[in-house]
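Every protein chain of the complex appears in place save one, which is left out.
Naming follows writing order (A and B), and every chain is counted from residue 1.
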Amino acid sequence: MAMHQVHNRVRVRAIMPPGHVRVPAYLRGKTGVIERALGAFSNPEQLAYGLPADKTPLYRVRFTMQDIWGEQAESPIDTIDAEIFAHWLEELSDAP
Amino acid sequence: MPHDHHDLSPSGHPYRTDNDGPLTYWQQMEIALRELLIEKGILTAAEVSAQIDLMDSRSPANGAAVVARAWTDPDFKARLLDNAGDAAREMGFDIGVLHLIAVENTDMVHNLIVCTLCSCYPRNLLGLPPDWYKTRAYRSRAVREPRAVLAEFGITLPETVQLRVHDSTADMRYIVLPARPAGTEGLDEAALAQLVTRDSMIGTGLPRALE
């Protein structure tokens, strides 16, 4: 599982499994920037079903309103920060 | 001021009418499962009472004390912004295992807290959340049109101020450190704490202005 660095660009995975997931639907497939690493926390997708839970890296990811809502954004300079577990994040290469 | 409640119980919520209505199905369930848990030795009636007392002791006044300390003590403010949970514990507040992040309002930035997935709230510091925080309307719109939501709370944000919305999606909880109101240089910590409202720590309000 890749470790992400602050300021790296990441994309939230767009998969839509049924069940308890702490990734809001409105952020799936959206691109943001790692704001900070929070350390490792028990995976809620296991906790929710009473299973032993793996410690999983958690990140705060910052999205611009433009990233999420496009031209519908209320104000393009505004941002949304959300906490996303590592297995929901894909690192984007800055290379062309 | 839409949210300048003046008729609140010590919990920070409006008073409610006496609970002498007909017993509901869900109340039956609460009584039944509580009694079963007590009979089976999983918990005690005293533990339930103590837990209620503990939650009742948590209120926006606790957060207001933290904010006022940060306004008057730059070293404390630095610790608060570094690890708000530890800073609150340093002041003696029993907040359990709460992982708390403080986000600072400035001339250029305004912060707003929401939990779109459920109703995560820094309850171990501020007590139980207000009902509106848990509504479909707030949870839906705070990430889509937060400026329009703020306007309903009486805040019109200048276009040049960046609005940062914080969606409490996992293990962190958030508290806004509001900007210290102008003209309060002469006030001590206790007087400053009186200016800090619950909503100002969620981002849907501002501290009270001086009279």
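In this text, contacts are C-beta pairs under 8 Å (C-beta built on N, C-alpha and C of every residue); 3 or more make two chains touch, one makes a residue touch a chain.
Heads up, the rule we're going with is that contacts and distances are computed from a predicted model.
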item	value
Protein name as given in UniProt for the chain not displayed, "Nitrile hydratase beta subunit", "tRNA N6-adenosine threonylcarbamoyltransferase", "ABC-type quaternary amine transporter" or "ABC-2 type transport system permease protein"	"Nitrile hydratase beta subunit"
Omitted-chain contact residue, chosen from B:A32, B:A78 or B:A191	B:A32
Selected residue (touches chain absent from view) among B:V143, B:L163, B:V176 or B:V196	B:V143
Contact residue for the chain not shown (choose from B:V48, B:A78 or B:L210)	B:V48
Interface with the undisplayed chain - residues on chain A	19-20, 22, 24-27, 44, 47-50, 68-69
Where the unshown chain meets chain B, residue by residue	2-3, 9, 11, 13-16, 19-24, 26-37, 40, 42-43, 47-48, 51-52, 55-56, 114, 116-119, 128, 130-132, 134-144, 149, 152-153, 167
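Everything that follows uses one rule, which is that only the chains that are shown with their structure count from here on.
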item	value
Chain A and chain B: spacing of chain centres that average the CA atoms, whole Å	25
Contact footprint of chain B on chain A as seen in their complex	22-24, 26, 38, 41, 44, 58, 60, 68-69, 74-75, 77-85
List of chain B residues in touch with chain A within their complex	99, 116-117, 143-148, 159, 162-172
